[in-house]
Structures are given as structure tokens and as C-alpha cells.
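Here it is, the structure in full.
Here the complex is missing one protein chain, while the rest keep their positions.
For reference, chains read A, B and C in written order, and residue numbers begin at 1 within each chain.
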């Protein structure tokens, strides 16, 4: 089965083929059980992205020239390591337009960033009768920490519902926020691709005297981010979804909030003094970075941001909207009634994430058959079980795009889906 | 100033020069302000070690061939990533002789590992009137988490004193352990090098019905480790001190304890089910690994363990004892009364860590002058302020050894210390 | 599709398309047990009705899942219905041994820690149709799909026993 016609695929803002040259992992060929060699088509960036040689080189550079533990060494190698680590903080701050680099806290992943807020700010500020508002399209990372807090402190959790076309249903927002202390929500659904109205939600939270935490895992890698414009109180994201390394996440927060919060993890690097009687904490961000931090990883993220800024986040976004539009059109044309695409119908209202259901073929089987065609997608609940339950499905097959994807990749996806449908057809 | 005589330096169990060939960062030359080029002599491995090309390659291999998010992908790249990550777990388990790989939990560093135990086990099991016993030579990572717990839960902290020659004073051990629920102690002091009597301490804790947590950050990289033989309940250490990458730590614990403990961080990967009402946790170790884990980092640690096992941990230990003996002898010969070496006088009673005080020269100045000679040591409190206070010093200058160091490095250290003394002499 | 015949044998697809014993049982007398595959979201519900003589009088399967988990559950239901709990447990051990060859590589969540890859198969146990699932071991990430219903059945037996 080949693409419906042989006319060249339309172009998008970025040239995926040219960009792939920078990504060694995307050069590899995969041999199917049919003996055919195929270029790997990676469509799982919403779970974790790939990284260009520039990012790998930046980490190797640390390990081969400038690695030492940071902050306390006087020798030149340690000074270079500290500068690389603190330089990454400054770079992240400017990438998200944070007022101060000291508001950028490095964590191990976005999950830890959200847990930090729930455990430190939440325990110190919430008690019985207080409410935290979440949405039905949250990732477990932005649900479970609040449920743990709720169980411990008797806090109530309220849920903003989703509509069937994958938007937040804000009709009862004021009621839900009434008396709430925190609104924690995703800027972009990792299942549906839905872009939520961040500024509107933050403003609503503030109107009700609640803080707003934005789970920006899916938007920071793909859209321009401005925490001042968002007017958020906390923003969390992960390096590995934006071409940075594994093992690194970011929490940005307003300094006056971070300053007033108790520490989260205790240990070296976060103290001003320790005696047998107790300890005093150092200033933010050190207060929240106990132990040896992800040093080489921070340098890797810094290089990833350079790479993204070099392309321009507006271009990244434009490319992905065009690719998503092409994909929605192509899959509908090729698979008709046999495919269901979850989420908003309008490509501009979403990120480059397509969750689909293929009639009579379970997502797990879809993914297995696509792997035979070297097309990498992800089946499952995508860590968003409440949302899956809303749609009455246990799993979807999710394809997600990044700068290194192009319309050829979408065609390969469509071909493979058609093959999967045909294989399972009665 | 040159070495006292020109006879070749004595050999130790390992050939540091040959080993350095594998460590690109140690090939670099550093130009002093005097214009002279010198080989970098890295004596700060107790803070964080360097890594051989093999470890860097293992991480690059993941990023260039086998990187994807783990555990949930069906496609081949994701399967390889999962196998690399879980393979690292199996490798760590066998390296420390853990009964089951599922008892190995990957954290971001040793500090998080200890915080995990204090927060999860501690909160669930300790209350007012309960006691946790620490030693006066603990790293802040094994003090502050317990102080946080103590402040929250009204737990009492008791301290095992140290003797002036840097040993634990166990004369009152039974009194201290009476009624205690936890004994948390270091297997090797990161300031003094002191090896503590691990088995004796664990047995004493158990005799009193307390659990034993071993902060093995400084011993796992340098000595054979056997958690079964130790009979410990929890063991924590960091990858970056054993030639692995930054951003990765390990908690080993007994399965029946881990199984009974509540979760620590909440999010994706640690749940069995999530509804709007609450969540159920997955089995250990998944329960304690919320969010995207340090994937490439685990592969790096795996390669570091291969490297160490290839040399043999007994050889590593023998080399470091010989090097420490040579260093103690050489520094005493060269600097006489002008130098004080903290900790046990007997090299076999300690690891390759020398904290020194140079008469009338502050550690910070020592380190600065040594950097001019390309000798990298660390000044400061080494995250062990209670111990520093015991000795009445604010800072020591610490030199620490690993497999890539040799007697030439010790000679360079001695030369540089003599130069520092002379520079500051009245 | 070339290469996937090992995984998707005809008999598996048949059970997937026409699952046996699909449905619910009244509880009590039946026991209802849920199983989750946290990796992919599959959920299975096993209803089992064990009589006083320890015989599986009836079994029904609910939930959602992929072809492997659904067909495995379907075959399981057919295989254990009318058998004694003891026989069903032996069959479970035999089936999990068939699956466990590569299971150690999959893990990470400990849920299969009890499977013993070296366990000798009782030669008197006939797996029958279930042997069609043998091809799954070549696809390690799918092993948990195949064993989900069996693990849930074991749990159901435990719960039924505890309830008496």
C-alpha cells in the first residue's frame, strides 16, 4: 500500500528532512520482519523528543573538559562547570521570559517540579476545606501530587470538565474556583493536543484569590513561552521533551512565593547553616536544589534552547500547525470512517498531537503493526486516565510531531494505518 | 619547588597513568598565570568523579540509537531504551548483591534517596517520642531530611559522637539506640575518610528494633559492596561519584519495607489506576519512580559499573589504600608540623580522602594556590558542618583519590602545598 | 502481514473477534476482580463463581484490551470453566511459564516477580489453544498483555478463598 498519489508532499514552514540531518537517531534504518529496510519515522515526541548532535556534543563537552561538582569548587574546571550550570539557568530564564534567573529551579523532571509545589507550598498553605481545581485533561503528574496532598490535608479537589470535542468546559468555572486556593492545569493536553486558554484561566484563578500552576510540558517545547504574559504563579516543564536530556526538569515560580515556601528536599547545597539543633535554608533557587544537581543535563538543555532559538519558536509553531493540518486531512481522506481523531477539529487550536482510534483495532495492536513499518507511535492511556474514562476508551494510539517531522512522515503514518486496518479487517 | 628526590614514585595496585588514558578530561593541560602548562591533577573525586570514554559513549549510544521514553512504548527503539534502563537496574543489583533488581530504585541523587526514606517511611512510621540516631560525621544529605522529619513529627534526633582521631565513639551506642526506630549513618566519611563499622552498627540497630540506613555514597564507588552481608535495610548512593553521570542516584531497600511504604512523589509511571477519586500505586520500584526517569543516565551508570567490575573492586580498594598511605607519608615528610591531616592515622582504616589544614593558610586560599598548579582539591565544610564544628574549623582542604590517580598526583599535591605554605609564610 | 504471524495467529484473532464468556456475573455469589496493565491502560474484569467443591462453575470476562490480552482472557475462560481451582492454578503456572522466558527483561514494576522461569512444566498439563500465544514471547512488551487476565484470575481465587 502506497500513498494515494505520487505528487510531492506539500511543504511546511520547516524542512524536516534538512533538520533530521542534525538528529543521528533519525538516520537509522529499521528492518521489518518482511526483510525491508525503512527509515525510522519517529512520531512519539510528546512522550519524549529526540535530540540533535549539538545537544549531545554539549554534554560530551562538559564530561570531557569541564565536569566537576558545582558551586563549591575553587579550581578552574569546577568554575567552568558552575558557569555552565548557572548559564543554563540564565538561558532558561530568558527562553521563558522569567524576570529573574533565580526563579528558575532545576528538578529531575516536570513531575518533581509539580510535586515540589504541592508538597512545599501546598502543605504550608492548604488545609481542610480548601480546594484545588484541576481539569479532566490533566496528566497524572498534575493529578496525583494533588491527590496525595488532598488525602493528607483534607483538601477538596474539583474538576473542570471537558467537552466531547476536547475543549475545557468553562461554563462553571467561577463556581469551581469559588473559595479555591490553587488552579493547576495543562497549557496543552498531551492526549488531545488541545491548547487551553492559559491567560484566561490564570486571570480567573487570580480573580478568585487562587494561585495558578501551569503544566507547560507540552507547550514550552513547541510554542513561544512568556511567563510574565501568562501571569502564572508556577510553570513546570521537562528538558527531555524539548530536545534536552533525560533527568532534568524545570520549575519556574514567582520569587515572593518561592521565598516564602518551606524547603522540599533537604541536604547539601540548600542550607546556610546546619547544627545538631537544626538548619537554616539558603536563598532560592539553592533552597530547592538539594544534592548534586543534573550538571551535564543543564548544559544539554542550554544547547537545546540555543537550537530552538536558532530556528525560532514562531517557526516551530507554524511548522507544527501546518503538519497537523496536513495529517488530519490525510488521515481522514485515507481512512474515512475507520478512524476517529480525538480533540479539537481545528488544527490551529491544538499542538502537534493526534490521538486516534482505529475501528476494531486496539491501540496496542496498531502500534505493533506500525512498528513493523518503522513508524513509532505510542499506545495507551498516556498518563491521563480520567480523560480516557471521559471518552470511554482504555487506550488511544498517539502520533506526535516535532521539528524533525515532515509530510513524508505523515504519509508513512497513513500508509501504516491503512495496512493495520486491512490486517485486522474481518 | 620540586619533589624531594628524583627516584621514580612507587607503584600502586593500579597504573593511574594507563587508566587516565580512558578519561578525556584528565588529558587536558592547564596554563597557570606563570605561563606554564601543567597536566590537570584531579583530586576532587569525593565531590564528584570523572568518567571514562566508555561511559560517555554508552550515553551517546542511547541518544544516537536507542532513546525513547521507557516502559510504555511498543516500538523497537522504545523497547531498547526500556531494556537499557531496566538492564541498568539489574546491573546495579548485582553490583551491590541485592536479592532482587526490583529493590533498586533510581532517584536523581543520593540526597533524594535519603529524603525518600525519611519522607515515606519516616512519616508513615515515626511520631512524637520516637528517635532517629545519626552520627556527628554525617553529610548534610543524611542530616537535614531527618531534621525536617523531626520538626514535622516531633521526632528526637540523637548523635553518635566522634573521637578526635575521627572514629565513631560507640561507647554509648546502646543508650543512644534505646527506643530508637532508625539508625542512619555513613559507611565512609566524606571529610575524614573514616570507614565506619557498618555490620556492627547495623546489628546494633537491629538488636534495638531499629532499622539501619547506610549512606554509602563514599564507599560504593571505592569498595566491594554487599547489601546482604551488611544486613542493612536501606542503602543510598550516587552515580556521579562512581564514574556515572550526574542526575542519577540509587536507593536500595528491602522489598518488604519498600512494599509497605507509601509513595513519595506522585505522577506518571507510579500508578496502577487513577480516577477523579484517587489513585492506586503500582508495585515497587515503579511506585517510587514518578515521571520520566533518568534514562540515558542509567545506561551511563551501567557502563561505569562494567568499567569498575572489569578492574575489580578489590583492586580499586587496594590501589586507594596504597595511594592514601603514600600520600599521608609524603605530606607529613614534606610539610611536617605545618600540616594537619584529619581522621584515622591508619590508611587501611580509611578511604582515599584526606582533609588537611595548612598552618596559617585558610583552605580556600590553599585551593586557590593549588589551582595555579593545576591541582584540583576542594575547600570548605564539605556539607558536614556539625563535624567541622566538632573540630573547631570552618573549612578544610580536601584531596580525594580514585582509580585514575597515582603517586605522581600525590607528589604534585605535595609540591603545590609546599608552595602555598611558602607563599603565605610571614 | 509478514513477521507478525507469530504474534497474531489465526486462533488469537478468532478469540479476539469472538471472545468467549464475555459478560458479567452476579456478585455474590461470584467474585469480581479488576486487573490493570499500567503500561498500556488495558483493564480487565474477571467474574468467577467457585462452588463449594472448589469447581469454577462459571466465569465471565469484562473490560477492554488489545488482541493479545482479550484473546488470552477468552482462551483462559474457556480453559478453566468447569475445572477445579487447583487445576486452574496449575494451568496458570504452566501458562505463565510459557510466557516468562523473557519476562525478566520487561519488568520494572515487580508485578511478575513471582513467575519462576525455571519452573518445570507439569507434563500432564495441556495448554491446547493457549499454545498459540507462545509467539508473544518474541515481543516482550506484549507479554504483560498475555498474562494480565491470568494474574487477575489468581487474585480472584485468592479473594474468593479469603471471602470464605
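Here is the rule we use: contacts are C-beta pairs under 8 Å (C-beta built on N, C-alpha and C of every residue); 3 or more make two chains touch, one makes a residue touch a chain.
For clarity, every value in this text was computed on a predicted model and none was experimentally measured.
K.L.:
For the full complex, can you list every visible chain touched by the one that's not shown?
P.N.:
Every shown chain touched by the left-out chain: A, B.
K.L.:
Considering the whole complex, which of A:29, A:272, A:345 or A:425 touches the chain not shown?
P.N.:
Result: among the candidates, A:272 touches the missing chain.
K.L.:
Please pick, from A:13, A:33 or A:101, the residue that touches the omitted chain in the full complex.
P.N.:
Here the residue in touch with the unshown chain is A:101.
K.L.:
May I ask which residue of A:73, A:221, A:263 or A:386 touches the chain that does not appear here?
P.N.:
Touches the omitted chain: A:73.
K.L.:
In the full complex, which of A:283, A:345 or A:425 touches the chain missing from this view?
P.N.:
Only one listed residue reaches the unshown chain, and that is A:283.
K.L.:
Residues of subunit A in contact with the chain that isn't shown?
P.N.:
Counting only subunit A, the missing chain is touched by 70-74, 78-79, 82-83, 85-87, 89-90, 100-102, 255, 269, 271-273, 282-286.
K.L.:
By the contact definition given up top, give the residues of subunit B that touch the hidden chain.
P.N.:
The missing chain touches subunit B at positions 32-35, 362-365, 368-369, 372, 379-381, 385, 388, 393-395, 419, 423-424, 426.
One rule holds in what follows: only the chains that are shown with their structure count from here on.
K.L.:
Chain with the smallest distance from its CA centroid to the overall CA centroid?
P.N.:
So the chain nearest the centre of the shown protein is A.
K.L.:
Between subunit B and subunit C, tell me the centre distance in angstrom, where each centre is the average of that chain's C-alpha atoms.
P.N.:
From the centre of subunit B to the centre of subunit C is 45 Å.
K.L.:
Based only on mean CA positions, could you tell me how far subunit A sits from subunit C in angstrom?
P.N.:
Whole-Å distance between the two chain centres: 35.
K.L.:
Indicate the residues of subunit A shared as contacts by at least two other chains.
P.N.:
Residue numbers touching two or more other chains: 364, 368, 379-380, 385.
K.L.:
Which residues belonging to subunit C are in contact with no fewer than two other chains?
P.N.:
Residues 39-40, 142 of subunit C each touch two or more of the other chains.
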